[in-house]
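With one protein chain withheld, the remaining protein chains of the complex are depicted in position.
By written order: A and B. Residues from 1 in each chain.
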Amino acid sequence: MLETEFFNRAGPFELARVVEAVGGVVEGAVPAGHMIFGVAPLDSAGPEEVSFLDNKKYLSAFEVSGAGACFVEADLASRAPEGMVAIVCEQPYMALALAMRLFYPGSPPEPLISPAAHVDPGANVPATCRIEAGAVLEAGVRLGERCHVEPGAVLSANVVLGDDCHVGPQASLMCSVVGNRVWIDAGARIGTQGFGFAVGPKGAVRIPHTGRVLIADDVEIGANTTIDRGSVGDTTIGQGTMIDNQVQIAHNVTIGRGCILAGQVGLAGSSEIGDFAMLGGKSGVVNHVKVGAGAKLGALSGAAFDLEPGQTYLGQPAVLIRDFWRQQAAMRRLMKQGKGS
Amino acid sequence: MLETEFFNRAGPFELARVVEAVGGVVEGAVPAGHMIFGVAPLDSAGPEEVSFLDNKKYLSAFEVSGAGACFVEADLASRAPEGMVAIVCEQPYMALALAMRLFYPGSPPEPLISPAAHVDPGANVPATCRIEAGAVLEAGVRLGERCHVEPGAVLSANVVLGDDCHVGPQASLMCSVVGNRVWIDAGARIGTQGFGFAVGPKGAVRIPHTGRVLIADDVEIGANTTIDRGSVGDTTIGQGTMIDNQVQIAHNVTIGRGCILAGQVGLAGSSEIGDFAMLGGKSGVVNHVKVGAGAKLGALSGAAFDLEPGQTYLGQPAVLIRDFWRQQAAMRRLMKQGKGS
Partner (left out) sequence: MLETEFFNRAGPFELARVVEAVGGVVEGAVPAGHMIFGVAPLDSAGPEEVSFLDNKKYLSAFEVSGAGACFVEADLASRAPEGMVAIVCEQPYMALALAMRLFYPGSPPEPLISPAAHVDPGANVPATCRIEAGAVLEAGVRLGERCHVEPGAVLSANVVLGDDCHVGPQASLMCSVVGNRVWIDAGARIGTQGFGFAVGPKGAVRIPHTGRVLIADDVEIGANTTIDRGSVGDTTIGQGTMIDNQVQIAHNVTIGRGCILAGQVGLAGSSEIGDFAMLGGKSGVVNHVKVGAGAKLGALSGAAFDLEPGQTYLGQPAVLIRDFWRQQAAMRRLMKQGKGS
């Protein structure tokens, strides 16, 4: 129960209410009066908690779990132990998400401008915003309603945020225009100058970067991620794109809508990522390379050439996934030959 | 025109002035009275803007661009559309750099010590410097002329900066001696203790790191990059070296002059990078390994052994580039055999 130190939990709720919230199905009637106080992992959940089985790796933990109820796919429901109500869901992980939102509905920040914040008189901060200690808002900054700027964050001159944005501790933004409901996590660097210079006989000549970073609605940006502004033209990130921690996005990159970028991805200058593309952890895209809409690039892989829409790629340089596994199989055959000879 | 919110643009300038600034050549006479207001990408530039073609990928955009003038290599100049003045340049990207510097010449920071900055009385800050809100300068810090320390940056005790240095928002420096005209971007960590300990039968014994980070003139350090100080001896970075975002440089690394380190490069302890070496994005160098002067290491590649000067390497472990592509070709042959069998 220690987690209640950090978050306020709603509830308890009748089990039937939880089942309804996630759109699940229970065989027979949902037992009335079964109160659920929260969500817990399979190995620690008790009779008044709901759990989830979203990965067969945890099937044995499921079979002995003390959870009072559990989100589970239809074909595994019969493996539920005595005393557990199996809540059949098409996507147990989505059910988890919906249940967590029931117990932790969130709320807008309590309005405040901390006396220890440094807000320039020329910044425009609606009365519904919360600005914490040590935050710096320079002249010309414009915030939408209900923005929350956490301790030590820095918004440089003229940065624009839409409504309901969150800026984590010590994140910094400059030269950026941000939409609504954007989450920027701790230590993210948005709008820094790009790594752009021309190399001539007298050495490198730096290119002034005078573009911006444009971030659409509903984007998430992870902790210590860096997004450089454009040199000439802008760096743009489309609606609903999710970006994990320590991702590096160079100047003049274009990212479409609904993309998913896992941790430590790197996108070189002027690369283009199509809508709903997925980039695995530590993968990279070379400058000026295009990743097609809906394409997937595996972890630790590198796109040195354009990727076709909807295809899945692996390896460095990245090849179609079936070719990658063929390469691996060929390598294994080759090794056996090597042993034989 | 929104970018003028973030940067002040000089000009407009006569086209002839732009051509002169970049050392370009125009067939026939440069039309007099053609005023240029700025630089823009091929797809958005208008008749009063200059653009650039530095990559054949954008040739089709060039052929229909509405730009009034464009930097272009000689052999492509004839592809310029009606109404565009082709400015022939050996290096269009260098021309872009020079034109941008014409329109955005920059200027020294306006002197200020923000009342919201925390400057120890024992710090030495010339009157030409600008220290922003929330910045912390501890005792013994010595700045050169015209340094700009952005909001929230921390300079720990006795750190030394030369003239015309820039420390981005929330960057931190300790145990470091920095030259002139060094740009340190947001969130960079310079001078942190290295990852050094001896592992014995009773577990790890940490080595106190009492060395420094020595940074020569004209170095650039990207956002959220980390540079550890030496344990015994120093970590050193040579004149004019350019370091991108999220690069990790371990204790006692030596980097020469004019090197280029792309995003997310990692250099392990005591590695040595020769002058003018180029390290591609996400590449790595093993501890105590030497990269020869002028050597190039490709993206996502790993130098497990010393690299010869002037050679280009790819792969993990890195091999000479011709061997890498031979490996790839051999793999493709092998896969075809696999299909056939």
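Basically, contacts are C-beta pairs under 8 Å (C-beta built on N, C-alpha and C of every residue); 3 or more make two chains touch, one makes a residue touch a chain.
Just so it is clear, the model here is predicted, and its values are computed rather than measured.
When the omitted chain is restored, the residue from B:P41, B:G68, B:G266 or B:G294 that touches it is B:G266. Within the full complex, the residue among B:S172, B:T236 or B:T312 touching the omitted chain is B:S172. When you scan A:G66, A:P169 or A:G292 for touch with the missing chain, the hit is A:P169. Note that of B:S51, B:S65, B:S156 or B:T312, the residue touching the chain absent from this view is B:S156.
Within the set B:G144, B:G168 or B:G187, the residue that contacts the chain not displayed is B:G187. The chain not displayed touches subunit A at residues 2-3, 5-7, 9, 39-41, 44, 52, 55, 57, 91, 93-94, 96-98, 100-101, 103-104, 106, 114, 116, 132-134, 150-152, 168-170, 185-187, 220, 222-224, 240, 242, 244-246, 258, 260, 262-264, 281-282, 299-300, 315-316, 328, 331, 334-335, 337-339.
Summarising the interface, subunit B meets the missing chain with residues 118, 134, 136, 138, 140, 152, 154, 156-158, 170, 172, 174-175, 177, 187, 189, 192-193, 195, 197-200, 203-208, 210-212, 224, 226, 228, 231-233, 246, 248, 250, 264, 266, 268, 282, 284, 286, 288, 300, 302, 304, 316-317, 323, 326-327, 329-331, 333-334.
We adopt the following convention: only the chains that are shown with their structure count from here on.
Taking each chain's centre as the mean of its C-alpha atoms, subunit A lies 27 Å from subunit B.
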